[in-house]
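Input: one structure, supplied below.
The complex is shown incomplete by one protein chain, all other protein chains being positioned as in the whole.
What follows is subunit A.
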Amino acid sequence: MRTNWFDRNQKWIYTMPAVLFVLLMMVFPILYTFRISFYEWSMSSTTPPKWVGFDNYIALLSDARFWVTVKQTFIFTFGALIVQTVLGVAIAVLLHREFFGKNLVKTIFLLPMVATPVAMGLVWLLIYEPSIGAANTLLKMIGLSPQLWIASPSQVMPSLILMDVWMWTPMISLIVMAGLATLPTEPYEAADVDGASTWQKFWYVTLPLLRPTIIVAVMLRLIDVLKTFDIIYATTQGGPNMKSETLNIYGYTLGFQYFKLGMASTLLVIFFAIVMALTLLMIYVRKRLEVAS
C-alpha cells in the first residue's frame, strides 16, 4: 500500500527538496527584499519598518554616489570580462595542442579558480602592499618605479581587474577547451585542402565554430563579475575614497554600516533588474547569432 503511494507520487517526492530549497533560499529572499525596498527600516527592534512607497527609489536614483557606483560596476565588469575572454580563448587554443607535460600545465593553470576568493584577496593585499609587497619588488627588479596599486584612487580599478583576470581567466579557458574538444575535423581538412594558413584557420574556422561556446562562457562570467563582492571587500572595501565602490559594496555599506535596510534593498532590486536585463540581452544576442550562422 505504502509502496504504491510512494510510486504514484514519486515525481513530487523526488523534486520536493529542490523545490523547497529554491522557494526558501531564493524566491522568498527576493520577494522579501522587494517588499523591504518600499519601507524605511533601520534594523531597530523598537521602531517597526515604515511604509514609504517609492521614496527609496527616488532617493537612490537622485543619489550621485549611486550613479558613480553604477559606472564603476560597469567599468570593472567590462574591463575584467574583455581581458579574460581574450586571454582565456588564447590560452585555451594554446593548451589544446599536444605537448609534453600538458596535463600538469593545465592543472597548475586552473589553480587560481579553485582558491577561496577571500583568501586570495588577502594574498593580493600583501602583493600590492606599496613598500614591501611582491608587485613593487618585481617592478624594482626590472627597473621600473614602484606603484601604489590599490592604495591609489586612479590605479585601484585596474589593480582589481587584474586580480579578477588572474582568478577567472581559467574558467573561460576551461569552457573553451571543452568546446574545442568537440569541434568537427572536416572543416579543418577542407581548409587544409584550400591551403589556409594557421592564422586563417584560427580566424575563419576555429573562432566561428567556437562562437556559441564563447558566448556561454561570457554570459556565465558576466553575471559573476557583475556581482563580485568578496575580492573587493577583502582588499579595499570600496576605497580609497570610494573609487572601487561597486553596486554590491554600496549595498553592503547601506545595509550593514548605515543600517538603511530599505535603501539597501532598493539598490539590490535595481541591481537585480540590471543583471536580468543584461542576461536577457545576452540570450537575445546568442539566438540572433545562432540564426545567422
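Heads up, the rule we're going with is that a contact is a pair of C-beta atoms (placed from the backbone, for glycine too) under 8 Å apart; a residue touches a chain by one contact, two chains touch by 3 or more; residues count from 1.
We take it that contacts and distances are computed from a predicted model.
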Item to check | From "tRNA 2-thiouridine synthesizing protein C", "Sugar ABC transporter substrate-binding protein", "Succinate dehydrogenase hydrophobic membrane anchor subunit" or "Zn-ribbon domain-containing OB-fold protein", the hidden chain's UniProt protein name | outcome: "Sugar ABC transporter substrate-binding protein"
Checklist outcome for this item: Missing-chain contact, candidates A:Ile36, A:Ile150, A:Val165 or A:Val225, resolves to A:Ile150
Next on the checklist: List every residue of subunit A that touches the chain not included in the displayed model.
Outcome noted: 3, 43-47, 129-131, 146, 148-153, 236, 239-242, 253, 256-259
